[in-house]
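Here the complex is missing a single protein chain, while all its other protein chains stay put.
Right, chain A next:
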């Protein structure tokens, strides 16, 4: 089966790269699922969890990443996910995210609240 080469990069580091059979991301126009052979696409990502079904050398499995804004571009079997900030779900400290969510709600900081809830969603999807 054809494979999808995924590069997930944040502004200051490369977060994840490998082969995948399906990537589900959230664009401003709604969720988009990308499989090998998709038409070239360039989309704006919303904050949300990105799900990557891995295959190939990385093995079968699922990687979930919390992405805070960015882009997605797909051409010729290569998918690039550009995020300003991206965190792998298993890097996320759930308790800390919960704490910061409460903190953000108390401060009515919409931005921070959204970040924290995206983290929690990603962490929940991983399990």
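Everything that follows uses one rule, which is that a contact is a pair of C-beta atoms (placed from the backbone, for glycine too) under 8 Å apart; a residue touches a chain by one contact, two chains touch by 3 or more; residues count from 1.
Here is the rule we use: contacts and distances are computed from a predicted model.
Set against the options "Heme exporter protein C", "ABC transporter ATP-binding protein", "ATP synthase gamma chain" or "FtsX-like permease family protein", the UniProt name belonging to the omitted chain is "ATP synthase gamma chain". One of A:42, A:110 or A:124 touches the chain omitted from the figure, and that residue is A:42.
Considering the full assembly, A:82 is the residue among A:22, A:35 or A:82 that touches the omitted chain.
With the whole complex as reference, residues 7, 9-14, 27-29, 32, 39-44, 70-73, 75-76, 80, 82, 84 of chain A touch the missing chain.
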